[in-house]
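As you look at this complex, bear in mind that one protein chain is not there, while each of the others sits in place.
For subunit A:
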Amino acid sequence: MGAVVDMDAALFAGLCRLGDSTLVLGHRVSEWCGHAPVLEEDIALANTALDLIGQTQMWLGLAGEMEGKARNADALAFHRDVWEFRNLLLVERPNGDFGHTLMRQFLFDAWHQPMLTGLAQSRDARVAEIAAKAGKEVAYHLERSADLVIRLGDGSDESHARMQVALDTLWPYTGEMMTPDATDTALADAGIMPDLVGLQATWDGLVRDVLAEATLAIPDGGFMHKGGKQGQHSEHLGHMLATMQFLPRAYPDATW
């Protein structure tokens, strides 16, 4: 007999997992603002970051509404501590160099896009609506990150070496995306969110094709980190939140 799962709590957790992942990745990508190697890529990264923050507002907005404790998206983003965050470990990894950032983006996009396609079929109309809107943005993110991973992987000796290091470093953080826990399973059984195991084949196919074209070798070994979705994070997230949350915490009534 499986554990009884409170569906409201499961949905709140599921929405926080989505919203926290887009928030943390959005903030990470925004750290490039003014630092990208060329102006055009700087603007492209800022666009991606803004798309992700916009999606965060929708996911966390719905989570707050669901929860019914008068917390809006801002309250959830800026007034929770690190152990309350439910984002994937992959997205809290530091930016590294430009190639590293793009590899992280690609590995996430290759999951995010089919995930949103599944979410757009959700039995919960609010979830389906957000996913449909976000899906168009993310289809472009994936097109862009896949293209740049191929160009840099199959580029110069130096860019190839950097992309291979990025892939080797980030690979052990990808398993979490497709490994369901009781919350994921309950949401999938209720038809609210897609079955994560079912996403594996799509993700594998996409990632294998792109990495092959990029002449990059998929690392051996099956060890995968986990815990982000349950609130167990690396030290990097705390540092990021300290920067991200400082202003609204120091000046709670600040407006502009």
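Operating definition for what follows: contacts are C-beta pairs under 8 Å (C-beta built on N, C-alpha and C of every residue); 3 or more make two chains touch, one makes a residue touch a chain; residues count from 1.
Here is the rule we go by: contacts and distances are computed from a predicted model.
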{"item": "Identity of the absent chain, which is to be given by its UniProt protein name, from \"1,2-phenylacetyl-CoA epoxidase subunit B\", \"Outer membrane protein beta-barrel domain-containing protein\", \"ABC transporter permease subunit\" or \"Phosphate transport system substrate-binding protein\"", "value": "\"1,2-phenylacetyl-CoA epoxidase subunit B\""}
{"item": "Option touching the unshown chain, where A:39, A:70 or A:250 are the choices", "value": "A:39"}
{"item": "Touching residue (missing chain; options A:47, A:117 or A:234)", "value": "A:47"}
{"item": "For subunit A, residues in touch with the removed chain", "value": "37-40, 43-44, 47, 144, 147"}
